[in-house]
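Read through the structure below, which is laid out as structure tokens, and then see the notes.
Note that this complex is displayed minus one protein chain, with the remaining chains in position.
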Amino acid sequence: MSTLAMSPLATTAFDGTLAVLIAWTAWQSVTSSEVFRAVVLFVVFGLLLALAWLRLGAPDVALAEAAVGAGLTGVLLLESLGHLRRNKTVEPPETAGRGRLRRWAVGLPAAVAGGLLAMVALRLEPRTPGIAGLVERHQGETGVGNPVTAVLLDFRSADTLLEVVVVLLAVIATYSLVPHGPGLYGPTVRPPATLRPPRQPVLIWFVRRLAPLALLVGAYLWWVGSSAPGGAFQAAAVFAAVYALLRVSGLEAAPPPNARPLRLLMVAGSVAFVCQGLAMMAAGRAFLDLPEAWAYGLIVSLEAVLAASLAACLIALVAGAPRPPRLSRPQRELP
Amino acid sequence: MSLAPQVLPWAAALALALPLLAGAACFVVGGRTAAALALGVAVLSSAAGLVLAAGVADGGVQRLALGGWAPPLGIAWRIDGVAALAVALTGFIFAAVLVHAEKSLDLLRGEGLSEAFRPLALVLLGGLNALYMANDVFNLYVTLELVTLAAVGMVALAGDSAAALRYLLVGVIGALAYMLGCGLLYAAFGTLDLDLLAGRVQPGGTAGAALALMIVGVMAKGALFPLHGWLPPAHGSAVAPASALLSGVVAKGGFYVLLRLWLDVFPATGAAPAAAQILGTLGALAVLWGSLQAIRQTRLKVLLAYSTVAQLGYLMVSLPLIATAAGHASGLAGALHLMASHACAKAAMFLAAGSLIATRGHDCLADLKGAAHDHPMTAFTLGLAGMTLMGLPPSGGFIAKWLLLDASLRSGQWWWAAVILGGSLLAGVYVFLAVSWSMSRPPGEPSDSQPPPLPRRLEFAALALALVAMALGLVSAERIP
Amino acid sequence: MFIILGAVLFALGLYGAFARRNVVLKLVAVNIASSGVFLVVVSAAPTLPDGGTDPLPQALVLTGIVISVAVTAFGLALARRLATDEGRATLDDKEDSS
Partner (left out) sequence: MIDLLRDGLTILLLLGGAFFFAAGTIGLLRFPDVYSRLHALTKADNVGLGLTVLAFLIQADSVMQGLKLVLVWALAVTASATIANLFANLAHRQGIREWRKPDDTP
């Protein structure tokens, strides 16, 4: 490297500025009276936060924050705002009817909670060291070079298994929101609305060139995840972002909710994860217990399935719930 | 009887894997195959619980290192008698509810609803089984999130998005508090495993704050007073089989986690006695407030939902009893017994309510006149399960309350006994209200109006649950390891 | 420094989650609060002897981020459903005082 190194003072100044900026965007996002502005500020907040994660020495989290926390959540929020606008939803101004009293009644406890939290966390004395040493000692047995990936897909794979199921469950729950007429699997359930934006030649030109590149980046994130920051979730978020781009530029229709291949792809991640765990048992080991010689291959191939399957789930979430069959009005709830 | 050593790990893994795989399958295929699969898996899950219970009776509490990595590096499951029986009972309740749901949901709104119900219920079952066995605070967080998301999805099935959203928001905020506690515990004590934490936690601000955060989190998720506000609208508006699962089983999930923290980690902080009195007081308020609200309701399902708030209050009242040496054993046994018997009884009552809704199209108490005449078995189910809520002998609720009374007198805390007795009296009033309407004859009888048909299996599913709630009065929970 | 930031974000998010009426904004606030929680979880853990960051809290936070996006996505789907059915995107004051 060069002779230019950051002095401690410069790092502190940088961190301080970053923290103030993050807090400011969060404050603006929480208090802005305009919904769209609040959402955009939230995305900016997420991107700044990704920088903070880098400063904290957590590049994996930084990638996830940028791709999932800011990127994908931002896309979801904006999609929903668009939907609410199209439906002419009544949006009372956010400050109307909010007395000062109420603001204090909510704000004061929140501030106290934050203050107490800061106090406890700052005065925290570590009594027993964490497991970083153990991770380092046993990382070789997983064949994976990135300690975070080793924790996620081997040491604590039970957490990750359930987390993959949570993503699938979000899709299942979202799809079950269609008012039920002749069945969730009936041919009359219509896919979520496709956006029909005015044709934008420049945007289309750009998206056509960006999409393959972004797919490449996603694949790279999956591949590199075993040895460097990255992994299946980040890759899936990039794939879903490509879909969102195609969607806003009018190049891609919404996924058909009844297409069986698509549903199979969505459940593939969870099913593969569970089956891998059971297969280890059948081989005389513990549930999810990967043998050392195979660990690397199993983790990388499982991550490939996860990346594809999670991407399908996230795409479905971006597109939203299917619409009810035409002509049948949503039935009102029975008591 | 002695089990082969491999049987227990298989039973535990399958209790998680089968519901998840079946849930995934039911998302891809529908129809009769899926219905049979769902029911079969619920029964198998229950059987797995029985196998686990046999294994525990045989070889004591079992710890399974997942992924082959022992804590603190990896995650372990701990399978004790409580977890094993919880798996068994939950599987049974799910089976009964699925039998009911296949018919009642379709009577309500055509084919689609039961198809949407199945995958949600199965993933919920898998999540609950993982919750019972988890022995790692963060793993518990993930299972809690899984359970909450599935439960919110079930509430939303009825179309009341506002109630579902409120549930979701409270659940997320509770989860945040809980996760914050996990992070603090790890930073201070270097592990997330409950057994290891029990040995490492020392009194002090960090442990106290972490546990306070986690307890507030699970109280929000478990609708424990005063964070119960989301429960009555959510459980009251959900379709009846969903309410049966939510009120019967899911509502206990929060308290189950609270109890695990309470028994393993809390004693080491030195704050247990003070916290116990606070939580007990909140529980007493829940009993009073929930019961009084239940009495005021005009709809059967909302009445039952408020009754759940009250019954969860008893569980919190058990905490100050468990915290004393004299009341520990019977207090704990009473709480566990109450969880089990209330789970069956409340599920039975919601299913019975669902049967009435399926034929009458509503559950307004004032218009339930003549229900007992038309559907005697369903009315009988309501009454039988109501006995457990009141704590009348020989129901499971009676044993539970007896144990709790015993614990409060033994530990010299008579005021909790007063709460328990007073709550039972109020429970008597609202159960009477629920049942008496159906018993009364409609004016202008006898008419030639044919009672609307009610499929047999709806009535039997509810009755089976009520009978189990009653049968729990014949066993004692004191011997569970 | 980032611990304090985390606590500030947690407080801001909590405030927003209760003070906001629009469901989308409530969800934004909840996401801000969870970011705060994640920051505290990672930065409260002691730094490693070699100056690195403990991988375990990072893994926990990764799990947390994915779960929170899944929950947010379903919450937004519910909000859209609420808008379609009832033409509103808010929860009433009386209702949300849980």
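Each chain gets a letter, A, B and C, in the order it is written, and its residues are counted from 1.
Following the convention adopted for this analysis, a residue touches a chain if its C-beta (ideal position, glycine included) is under 8 Å from a C-beta of that chain, and two chains touch if they have at least 3 such contacts.
Values in this document were obtained by computation on a predicted structure and should not be read as measured data.
**Q** Mind giving the shown chains that are in contact with the missing chain?
**A** Over the full assembly, the chain not pictured touches A.
**Q** Looking at the whole complex, which of A:S33, A:N87, A:Q200 or A:S301 touches the chain that is not displayed?
**A** The missing chain is touched by A:Q200.
**Q** At which residues does chain A meet the chain that is not included here?
**A** 1-4, 198, 200, 202-203, 205-206, 209-210, 213
By definition in this document, only the chains that are shown with their structure count from here on.
**Q** Decide which interface, A-B or B-C, involves more C-beta pairs in contact, and give its chain pair.
**A** The greater number of contacts lies at A-B.
**Q** As a quick test, compute the distance in whole Å between the mean CA positions of chain A and chain C.
**A** Here the centre of chain C sits 12 Å away from the centre of chain A.
**Q** Mind checking the centre-to-centre distance between chain B and chain C? Centres are C-alpha means, answer in whole Å.
**A** 27
**Q** Please compute the C-alpha centroid of chain A, do the same for chain B, then give the distance between them in whole Å.
**A** Averaging C-alpha atoms per chain gives centres 31 Å apart.
**Q** Among the residues of chain A, which ones contact at least 2 other chains?
**A** Each of 117, 121, 124, 126, 129-131, 135, 156, 159, 163, 166, 169-170, 173, 177, 330 in chain A touches at least two other chains.
**Q** For chain B, what residues touch not just one other chain but two or more?
**A** Residues 138, 142, 145, 149, 152-153, 156, 159, 161, 180, 184, 186-187.
**Q** Would you mind writing out the residues of chain C in touch with chain A in their complex?
**A** 1-16, 18-22, 24-25, 27-29, 31-32, 35-36, 38-40, 42-46, 48, 51-63, 65-74, 76-81, 83-85, 87-90, 93
**Q** For the complex, which residues does chain B have touching chain C?
**A** Those residues of chain B that touch chain C are 138, 142, 145, 149, 152-153, 156, 159, 161-162, 164-166, 168-170, 172-173, 176, 179-180, 182-184, 186-187, 227-230, 233.
**Q** Using the touch definition up top, name the residues of chain B that touch chain A in the complex.
**A** 9-10, 12-14, 16-17, 20-21, 23-25, 27-31, 64-69, 72-75, 108-113, 115-117, 119-120, 123, 126-127, 130, 138-139, 142-143, 145-146, 149-150, 152-153, 156-161, 180, 184, 186-191, 200, 202, 205-206, 209, 237, 299, 301, 357, 361-364
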